[in-house]
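Here the complex is missing one protein chain, while the rest keep their positions.
Right, chain A next:
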Amino acid sequence: MNTPSTPGFQYGVSLYSYTDDLGTVLTLEDAAAEIADLGATGIEILGEGNVPGYPEPSTAWIDGWHRLLQTHGLTPTNYGSWIDSSMWRHRDLTVEEGTAILARDLRLAHTLGFSTVRPKIGVVSTDLRPHPIWEGVVERNLDLAADLGIVICPEIHAPTPIRHEVVDGYVQFIERTGTKNFGLLIDTGIFQTRSFLGLHAGLSEEANEEGWRRPLAVPMADLVDVLPHVVFIQAKFFDIGDDLVDQQIPWADVVDTLVEHGYTGWLSSEYEGVRSPYRSLEQVRRQHSLLRSLESAARSRLG
């Protein structure tokens, strides 16, 4: 039933998509206009990336941000933050320090109108186990998150699949605390079925092979298992051809699964392909065209 009363996905774009263009050949205003022109309504940002004067932007900038949202009809979606557990070479962050950092980002995200905050937590192993302070840091911020109406959501990101102790730990945390203010963010890079040969900036060939480039091909059944805990989806992709075919991410499977199991949250484009000037703008348009046609087909078929 593809009728107006049937809730569908909400479409947005992460400003991460426009990395290297934003601030050099593209203003924030340009980016907002581009997102609105897609017919998308969500804008996702990185606090440490896209907020001038972070962590204390000027009042003038905050006012300008809200004006920009209003002008382009955009809703702030997810705010990316970091808990850099090895902030210094000689010692790790304490739980108290991490708690203060996450609290600071929750407050700034709230000021800017965001509803989810994704803390990226430092890791202590090659299979990306988060630094043990994560649990204390998040737990001490649950009341604040509730007061601000924000859900804290670590991302499930390659090379960590869904069936992994890291994800089990997050789910156990939700069950133990009974909180409504902690959930999972799925990065669709975990569904990658084929390699993308581009290199991730800053990482060696070895690191690319070990982590970011290796296709995990997480089964859709695993997504179904955790979907009740999923509060946000970053629609990660690398390259969509002129024929609107994505060779790396199985979008038809992803969209069918989400439609079938009633996901009506955000799909926020996260382009992570080649960073040549303006390429991301065209690639995000292609992804929106592809995802909308797949959603429409899935709802016709399954409705």
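To be clear about the criterion, a residue touches a chain if its C-beta (ideal position, glycine included) is under 8 Å from a C-beta of that chain, and two chains touch if they have at least 3 such contacts; residues count from 1.
As a convention for this text, contacts and distances are computed from a predicted model.
The chain that is not shown carries the UniProt protein name "C-deglycosylation enzyme beta subunit", picked from "Aminomethyltransferase", "C-deglycosylation enzyme beta subunit", "Phosphonate ABC transporter, permease protein PhnE" or "Aldehyde dehydrogenase family protein". From the set A:36, A:69 or A:87, the residue in touch with the chain omitted from the display is A:87, counting the whole complex. From the options A:25, A:252 or A:302, the residue with contact to the chain not on display is A:25.
The residue touching the chain not shown here, chosen from A:123, A:142, A:171 or A:216, is A:123.
One chain is missing from the display, and on chain A it is touched by residues 16, 19-21, 23-25, 27, 46, 48-50, 52-54, 80, 82, 84-90, 120-123, 125-126, 128, 131, 201-204, 206-207, 210-211, 277.
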